[in-house]
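One chain of protein is taken out of this complex; the other chains stay put.
After this line comes chain A, so read on.
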């Protein structure tokens, strides 16, 4: 089981990668010309109050001590309190994580289910009108600015046609929180009304995010399939009379997916970042909104917490991609 070796190998790099990530964010956030102590102390605070606040927050310590303290506390599961809300950053992040993850995961699933078959079809019908049309659509999909597209969708489907809700995750309160994923929670509670409502709310944000994501997947799948179609093994399989559908949808597709899986992993990371804009437009109570507010408030702990959790997710996704690739491509692991 070389796949285990692969997983362990990746795990070893997990901590140093995270530390590097933390260091970069920590130092960048400290060169920003804003004084969080002044901010925390309030608008009319005296110099003495600000100094006291600075001491209380540990901001008077040398930079490396501050960083060390921060890292130590991270490893004990403490990300400090948000300077703005006063609540532990961990709690704030965890309460918002499911909303973003749900949006991102649904988007990845939808764009894969749409993008992979379209990519195969574009490759099979190379240079036909189908291929040209798909090329036009995918390039447009990649070029469109997501905030503009999101507002366009809202204007058409929510305001004009009234088919979809404008913003939010559900009408009123969400389902009894168990996992924080509304789709899963409403299923557990067998609350079909909420499930349908949550799905309804997902349509526009997912569409906004899935258009460029699916476009990328179409491009990469098409290239991978074309590459595989010209290979010696397809010539051999054709010469030995394997049925065309099996050659394409089994033998070619699995080879083509090796490249697509890498791309899907990258998309996942881009979606976490891109969710900031989409969450703002759709008033989606996720990590993106939280990150924007924290940056505006110079909330160091919260910004670093967000970066940590986003980076961690990125690294975890990369690990999953590596494992998935090992499963698809035996040359990686055996």
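Simple rule for what comes next: contacts are C-beta pairs under 8 Å (C-beta built on N, C-alpha and C of every residue); 3 or more make two chains touch, one makes a residue touch a chain; residues count from 1.
The definition used in the following text is that contacts and distances are computed from a predicted model.
Colleague: Unshown chain, UniProt name, "ABC transporter ATP-binding protein", "DedA family protein", "Lactate utilization protein" or "Helix-turn-helix transcriptional regulator"?
Modeller: "ABC transporter ATP-binding protein"
Colleague: Looking at the full complex, which residue from A:8, A:48, A:161 or A:239 touches the chain that isn't shown here?
Modeller: Going through A:8, A:48, A:161 or A:239 one by one, A:239 is the residue touching the chain not shown.
Colleague: What residues on chain A make contact with the chain left out of this view?
Modeller: 231-233, 235-244, 246, 250-251, 254-255, 258, 328-331, 334
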